[in-house]
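All protein chains but one are shown at their positions in the complex.
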Amino acid sequence: MNTATLLISCPDRKGLSAAIANFLYTYNANIVHSDQHQDVTDDLFLMRVEWDLTDFTLDMAAFAPAFQPIADRFNMQWKVALTTRRPRMAIFVSKYDHCLVDLLHRHQSGELACDIPLVISNHEDCRAITEFYGVPYHVIPVNKDNKVQAEEAQRQLLQDNGIDLIVLARYMQVLSHDFTARYPQRVINIHHSFLPAFDGAKPYHRAFARGVKLIGATSHYVTEILDDGPIIEQDVIRISHRDDVEELVRKGRDLEKIVLSRAVKWHLENRVLVFANKTVIFA
Amino acid sequence: MNTATLLISCPDRKGLSAAIANFLYTYNANIVHSDQHQDVTDDLFLMRVEWDLTDFTLDMAAFAPAFQPIADRFNMQWKVALTTRRPRMAIFVSKYDHCLVDLLHRHQSGELACDIPLVISNHEDCRAITEFYGVPYHVIPVNKDNKVQAEEAQRQLLQDNGIDLIVLARYMQVLSHDFTARYPQRVINIHHSFLPAFDGAKPYHRAFARGVKLIGATSHYVTEILDDGPIIEQDVIRISHRDDVEELVRKGRDLEKIVLSRAVKWHLENRVLVFANKTVIFA
Amino acid sequence: MNTATLLISCPDRKGLSAAIANFLYTYNANIVHSDQHQDVTDDLFLMRVEWDLTDFTLDMAAFAPAFQPIADRFNMQWKVALTTRRPRMAIFVSKYDHCLVDLLHRHQSGELACDIPLVISNHEDCRAITEFYGVPYHVIPVNKDNKVQAEEAQRQLLQDNGIDLIVLARYMQVLSHDFTARYPQRVINIHHSFLPAFDGAKPYHRAFARGVKLIGATSHYVTEILDDGPIIEQDVIRISHRDDVEELVRKGRDLEKIVLSRAVKWHLENRVLVFANKTVIFA
Partner (left out) sequence: MNTATLLISCPDRKGLSAAIANFLYTYNANIVHSDQHQDVTDDLFLMRVEWDLTDFTLDMAAFAPAFQPIADRFNMQWKVALTTRRPRMAIFVSKYDHCLVDLLHRHQSGELACDIPLVISNHEDCRAITEFYGVPYHVIPVNKDNKVQAEEAQRQLLQDNGIDLIVLARYMQVLSHDFTARYPQRVINIHHSFLPAFDGAKPYHRAFARGVKLIGATSHYVTEILDDGPIIEQDVIRISHRDDVEELVRKGRDLEKIVLSRAVKWHLENRVLVFANKTVIFA
């Protein structure tokens, strides 16, 4: 099914629903999914509406000029996405391959509505499996002396490949703010703890030392502050005194894969809206 | 906040959202919650919309005649509920008191937006705690010979107290279909298994015998067929080989309380819509 | 069933299991539960063994002198508990009554193997429900000027009632270290977050502000450092953007009740062993 999805965020005002519904009805939209949220704390209206384009009488090339007057009237931030325009996703990886393998296999299975033009790594380790799935693999070594040049090389690759979304699939380097600022709300990271607990380094070791009874994983958009961006998804799993750090790492891998893949899927399906350093998930 | 909540179910047609949104905007509704679901399998449109009545310019006494033309046009089943009109809930209980105590305490805490004019039981056991919470307690013994008379006595009590919702809080008698048919989608039961597994009698014993690794509880509307009505909520908890039947019963109690109280709360807040022997939960 | 439970913690050495098993077999113990844990990180042996006293040929009054030679040989910390000697538990509460009510009802249902000689509060609010369950209720107001005297009054009550275990059921005062140090590993607190996230004040508000997707609760032994003691139990529940702070508080109450009651139950059944600021749960 060819659909368009409209994401809207604006101050909450009476008549918003009616204005949007009337606009879509004018052009004979067949709505297949609609969800909205009135956030009382921040006085915001957030909405996702998706419609089948089969009977839609407005050419999507003319959507922006047609919709802009309504957007202006209600002071909206908005975007519209088409299933015919598949986002282009780059995956960054280091040596741990479980999230990469998981994403590649889900992509092949048709779970992720995107193209994956490339994988970028600072190591050779994940080349074979990446190329097995037909995805080009680029190694850009990173060390403390070449960080600027490495990021420049990465940036060039992303640009050449028209990348919309960057997924950090256990990429073990911290990207500079200059780098990530070019992709606002378009760099997704997986952190191997239940944030805000154990942000930063070695979360499984610290979870073990603290004696927690559950470990977690958190997928979030990358912002200027480490491990502080808007959380897209989290989950946890029970552990016991029987589990040593290696077992926490192993159990955590399953969490990381699932939590990251949910976040990526929702982002690709335009189900995530960011506000106040939080997210609404229209799933 | 005084609000009105409109629940709608009808065949999915273009223009539905616009018609409803325009109607509400015409009377200056300030929408505080809106959620809808397009069910592709059954080609249905299901919606819940709640608005603050402060600025609403239509007298709610005149709501039905004003809205009916739209309802007719789209062949809607609909109802509107007002927070100023608190539903009246009766609780049926036998000897196990955990669900009863849980509901009474939640009600006192303000979690359940209803009045509880009475508790009906076939035993004396739960009188003291019920009366502690200020709720009248009626004992109507039931045996195989007086079933018809007992139900008639119950029915009279319900009618005299203007009851809207019946909650079977581990009530150990099966009500006749004649009885429950008077309260369609208004009798909520808690079954102590993950339905459809272990429907009928002694589910914990059968779960133990089968060696399952999780036990569950299910809250559902009562229909003509035992344990077959639309499921409102379910949850599970992990068990192990260490747990005997008594421990399953004990762990299950926590499930039963939580699952039943969620279902009751959602029903009272008009968040449940039934279709095709299933439910949509607008939570 | 009358049983004895032996809890042992010592450096891991060969022959430990044999020495303990032989000792128990010598006196014809019928073991009903045995669990042990070799902690590699800290090179510790931790064990719980429970046996039926029916056929046991050693008078339990003579247990200590009989067992001490083995304990000395392996440098054990150990204790033995008898089901015939019910622990005496005091509950501290302020105004939020959900954990208190939950514990009182579980106690009445026979879930908690203890006596509850008293509830201590700094407010009158929970008197009626406490007295309904037949438990004496003592109000000791606390303010910034009378803290020392208040604690002295509490301490006297605890001593007069022969209290073994103190449960802080959302008691909103921080107890002095002098006070809690008298009850090492015998003061259990419930904190309304997934520790170590959101330790300290107003965890639900901070969870809401951070935009987490799950909220948690943590039960732990109280130590000198606030919210830092050995964790006994934790659990989480999913929240969404629909949930405001009040809804987090409401959902959290169910977590707090369940997490605290599990911790209390395990403690009372001698299933908890503390080591390295962590716990082993022999459940």
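Lettered A, B and C in written order, each chain numbered from 1.
The rule we apply is simple: a contact is a pair of C-beta atoms (placed from the backbone, for glycine too) under 8 Å apart; a residue touches a chain by one contact, two chains touch by 3 or more.
This one's a predicted model, so the numbers in the text were calculated from it and none came from an experiment.
Kindly state which of the options C:N28, C:T41 or C:Q68 is in contact with the chain not pictured.
Residue touching the chain left out of view: C:N28.
For subunit B, which residues touch the unseen chain?
The list for subunit B reads 37, 39-41, 46, 194-198, 210-214, 216, 230-231, 233-236, 240-242, 244, 276-281.
So which bits of subunit C touch the chain we can't see?
14-15, 17-18, 20-22, 24-25, 28-36, 38, 40, 55, 238
Identify the residues of subunit A touching the omitted chain, counting contacts across the whole complex.
These residues touch the chain not displayed: 98, 101, 105, 109, 111, 128-129, 132, 242, 250, 254, 258, 283.
Criterion: only the chains that are shown with their structure count from here on.
Looking at where subunit B touches subunit C, is over half of the residue numbers used by both copies, so same, or under half, so different?
Same: most residue numbers at the subunit B-subunit C interface appear in both copies.
Nearest whole angstrom, what separates the Cα centre of subunit B from the Cα centre of subunit C?
Once rounded, the distance between the two centres reads 36 Å.
Using mean CA coordinates as chain centres, what's the gap between subunit A and subunit C in Å?
42
Going by the touch rule set out above, which residues of subunit B reach two or more other chains?
Within subunit B, no residue contacts more than one other chain.
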